[in-house]
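Of the protein chains in this complex, one is absent; all others appear in place.
We just call them A and B in the order they show up, numbering each chain from 1.
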Amino acid sequence: MTVHKGRGFACINYPIGMNLGGDPSQALVHSTPDGKFMVSLSSIDLGQGMKSVTRQIAAETLGVPVADVYVDTADSDTGPHCMGSFASRGTHRVGNAVIRAATEARKALLEAAAEELEVNAADLETDGQGNIHVKGAPTRTITVADTAIAAQFKQGRTLSGRGIFLIPPSDVDPDTGEMTPVSCFAHAALVVDLEVDDETGEVTVNEINSAYEVGRALNPRLVEQQLIGGAWMGVSHALYETTEPYYPDRNHGPEDFNAYLMPGPGEVVDHNIAVLERPAEDAPFGGKGPGEMCANPVLPAIANAVYNAVGVRCDTLPITPERVLRGLLANGGARPQGVR
Amino acid sequence: MMAKTPVQFSLNGSSAAVFVDDAQNLLDVLRRGVGDLTPKYGCGQGTCGSCTVLIDGEPHLSCLTLAETVEGRSVETTNGLAAGPNLHALQEAFMENFAAQCGYCTPGMLMAAKALLDRTPRPSREEVIEAISGNICRCTGYDPIIDAIMAASGQATRRTG
C-alpha cells in the first residue's frame, strides 16, 4: 500500500444573474415616523444572506446606519415581485432594485431636510451616523429622525422609494447561439493538494489554496461564508455525492443521509482563500454573487490532482474509491505524474 | 380514537405535561404538543441531528425518541439556552463567528455543543468535531461552527483577513 500525493488546478468564471434576462426584482423602501427605514421585498433568504446584504445596500444608499434599516421578506401581500433566489441573481438584481428604491427615498429625505434647514437639497449630505448637514457647514445639521418627524407630521411628505431592476429578455439565435446571456462574471482559480491510497482507492483532500474574484465583497464575512461552505460542497460533489451511483442505472440510489455521503466536520479541508475585487459596472457597488460559483472549480481540480497522484483520469463523478481502484487496475497500478 | 398517554417532564427547567399518542416521537410532541419549535425536522431517521435535544444532559435525537420515555426526566432545547435576555456563550459565539447560514441545523448544533461544554468546558478541536459529528450542516462547511464552539469555550481561534 502506498499513499500518493497529488496536486491539481482548475479555474472558472461564472455568469451572474438569470440567463437571458427577463427576470425583474422590485423593492420598496419607506421610513417609519422617526426615521428608521423598512425595506420590503419578496426575495428569499435561503441562508445566503439576502436580508443582510440588501440591508447594507439600503443603508449605504440611504446614507444611514445599518442598524436603522430593517429588511422584511417575503410576504406576497407586502413584498413586491421578485423572480426568486437562484442563478446568483439575488445580490445583483435585488441589490440594484434596492439601490433605486433607496435612492428615491434618500432624495425625499434630503428634500425634507432641506425644507427644515432652509437650504437647497443639493447642498446636503449624510454622515452615515443618522445626521444630515450642509456641505462644508457641519454645524447646520438635522438628524434623520427629526427630518422624518417633520416630513410626517409637519410637511406631509413621504420618505419612501420604489425600485425595479430588469434586464429585458434576450433572444437566442437558433443557428449561431448568439445572445446576451448576462452582464457580469465572477472568477475563481484554485489548487488542490490531496492524497490517494492505491490500496483502498480513497482520496483525502489535504489543502485548497484559492483565489475568488467577487466584484466587491459587500460584506466580507458573508463572502467568506459562501466561499468556505461552497468549496466544502465542491469537495463533497467531487468525491461523494450522487443520487444514482451507477448512473444511468437507477439502482442503489441513496434515500437518506446514511447512504448519501458528504464530508463531516472531521473531514474539513484546510482552505486558504484570497478574495479579489474587480467591481462590475452594473452590479450593486460592483458586487457579484459569490454563492454559486465557489463550488465549481473544486470538482475538476480534485480530478486533476488524482491524475497527478496516481495517473488515473477520473472523468466520471463522483470520484469514488471504486472508480479509482478500477482505474488503477486498468493501468496496472499507480503511475504518479510527478511533483508540481 | 388512539389511546393517549399522559407524560410529565421538565422542559428547560419548567414543568410540562402533555398527552401523547402511541409511538409518538419526542420531536413531534415538543413541536406540536408543547409548542417548542426550536428542534427541527430534517430526516425523521436520526441521521441529520437537527432535532437534537438534551435529556438529563445527554444529547438525544428527538425524532427517534419515544415521547413516553421522557416521563419524569429533564429535557433541554435551544429555547432554554438563553437566561432571560442574556444569551448563552455558544449563542454569542455562533453570532460572532458567522457560524450559521440558513440556520436550520443551528439549534441541533447548539445542543450538541452544549452537551460537550457542560461535560468538557475546554475541549480540544478534535473533541468538538466528535461532539457535532452527528449533526449535518449543508451550508457552512463546518469550519465556522467548530471555530464558534472553540470560541465559546474561551479558546481563541484563528481570524485572518
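To be clear about the criterion, contacts are C-beta pairs under 8 Å (C-beta built on N, C-alpha and C of every residue); 3 or more make two chains touch, one makes a residue touch a chain.
The working rule: contacts and distances are computed from a predicted model.
Chemist: If you had to name the missing chain as UniProt does, which of "Nicotinate dehydrogenase large molybdopterin subunit", "Transport permease protein", "Response regulator transcription factor" or "Peptide ABC transporter ATP-binding protein" would it be?
Modeler: The correct option from "Nicotinate dehydrogenase large molybdopterin subunit", "Transport permease protein", "Response regulator transcription factor" or "Peptide ABC transporter ATP-binding protein" is "Nicotinate dehydrogenase large molybdopterin subunit", the UniProt name of the unshown chain.
Chemist: Can you say which of A:3, A:38 or A:66 touches the chain missing from this structure?
Modeler: Counting the whole complex, the residue in contact with the absent chain is A:66.
Chemist: Among A:3, A:46, A:150 or A:325, which one is in touch with the chain left out?
Modeler: Of the listed residues, the one touching the omitted chain is A:46.
Chemist: If I consider the whole complex, including the chain that's not displayed, which of A:218, A:310 or A:324 touches that chain?
Modeler: Counting the whole complex, the residue in contact with the absent chain is A:218.
Chemist: If the hidden chain were put back, which residues of chain B would touch it?
Modeler: Given the touch definition above, chain B has residues 21, 32, 35, 37-45, 47-48, 50, 77-79, 81-82, 87, 90-91, 94-96, 98, 100-107, 110, 136-139, 141, 143, 147, 157-158, 160-161 touching the missing chain.
Everything below uses one rule, namely that only the chains that are shown with their structure count from here on.
Chemist: Which integer distance in Å separates the CA centroid of chain A from that of chain B?
Modeler: The mean C-alpha positions of chain A and chain B differ by 29 Å.
Chemist: Chain B touches which residues of chain A in the complex?
Modeler: Counting only chain A, the residues touching chain B are 46-49, 220-222, 224-225, 228-233, 256-258, 262, 264-266, 268, 271, 273, 275.
Chemist: List the residues on chain B that touch chain A in their complex, please.
Modeler: Its residues touching chain A are 43, 45, 47-48, 98, 100-104, 128-130, 132-133, 136, 138-146, 161.
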